[in-house]
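With one protein chain withheld, the remaining protein chains of the complex are depicted in position.
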Amino acid sequence: MTHDHSDSIQRLKIVEGHIRGIQRMLEKDQYCIDIIRQIQAVGAALNKISTSLLDQHLNTCLLSAIQSDDLVEQKRVLNEITEVFETSQKI
Amino acid sequence: MTHDHSDSIQRLKIVEGHIRGIQRMLEKDQYCIDIIRQIQAVGAALNKISTSLLDQHLNTCLLSAIQSDDLVEQKRVLNEITEVFETSQKI
Amino acid sequence: MTHDHSDSIQRLKIVEGHIRGIQRMLEKDQYCIDIIRQIQAVGAALNKISTSLLDQHLNTCLLSAIQSDDLVEQKRVLNEITEVFETSQKI
Partner (left out) sequence: MTHDHSDSIQRLKIVEGHIRGIQRMLEKDQYCIDIIRQIQAVGAALNKISTSLLDQHLNTCLLSAIQSDDLVEQKRVLNEITEVFETSQKI
């Protein structure tokens, strides 16, 4: 199961640049609230990437796992979805 | 596809009592931060109920939808998972 | 320090009715995803109430605590803000 992750990689490169920009804001001792806002913007960008990856995963790996006859594998992929959903509520 | 929701109903009854308790805290003008903490506790309890319902949904409705031959239905149930995941990050 | 919490109490009464509605959805075994969406809507409503209470708290209790000369009290109220902020990220 191969995926085209070029869009997510591109978005992570932007996040990486954003993180470096926040480091510079901290080095220059810019206003804390502005820095927190930038960190929150990075968090929102990461959430979008996670959502996009989950969507891709559901339509490829999960779909083929469930359409296989491997009940253990089915249970495993379904549990993973529940687990990342649970974690997403805590971040 | 029927489910046993008795556990979730029981937990929602507890949440309902919790909400009424918070109303009384507000009526007595108790300390704001203590009230906010109680609201956050309710939020955490609701997240657990959502996670439990999602787990049940994945192992019943989603599983049977994907094992059917209805590609439109498959796509629909998968999109719903992505959507509730996306929303869970925003609450 | 007294507050007018009538708006928050009103909004919590609506949340309470919403929670009872979700119990009925569960009793009728309605579609899991629709139920999860309703729980997420309650979570969003609770977040708004928390934000409103925090705003009120900052402009009353926190303000007067910081304008007092009690350094221990100042530290306590500031720590509480950090703590509810931290918890809000985890719900």
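Chains: A, B and C, in written order; residue numbering restarts at 1 for each.
As a convention for this text, contacts are C-beta pairs under 8 Å (C-beta built on N, C-alpha and C of every residue); 3 or more make two chains touch, one makes a residue touch a chain.
Nothing here was measured: the structure is a model prediction, and the numbers come from that model.
**Q** Touching the absent chain in the whole complex: find that residue among C:Ser8, C:Gln23 or C:Ser50.
**A** C:Ser50
**Q** By the contact criterion defined above, which parts of subunit B meet the unshown chain? Give residue numbers in ascending order.
**A** Interface with the chain not displayed, on the subunit B side: 89-91.
**Q** Over the whole complex, note the residues of subunit A touching the chain we left out.
**A** Residues 2-3, 5, 8-9, 12-13, 15-16, 19-20, 22-23, 26-27, 29, 31-33, 35-37, 39-40, 42-44, 46-47, 49-50, 53-54, 56-57, 60-61, 80, 84, 87-88, 90-91 of subunit A touch the chain that is not shown.
**Q** Spell out, residue by residue, where the missing chain touches subunit C.
**A** Within subunit C, the residues touching the omitted chain are 47, 50-51, 54-55, 58-59, 62-63, 66-67, 74-75, 78-79, 81-82, 84-86, 88-91.
Basically, only the chains that are shown with their structure count from here on.
**Q** Hey, how far is the Cα centre of subunit A from the one of subunit B, in Å?
**A** 21
**Q** Mind checking the centre-to-centre distance between subunit B and subunit C? Centres are C-alpha means, answer in whole Å.
**A** 17
**Q** Counting in whole Å, what is the centre-to-centre distance of subunit A and subunit C, each centre being its mean C-alpha position?
**A** 27
**Q** Two-or-more-chain contact residues of subunit B, please, as numbers and ranges.
**A** 47, 50, 54, 84, 88, 90-91 - these are the residues of subunit B that touch more than one other chain.
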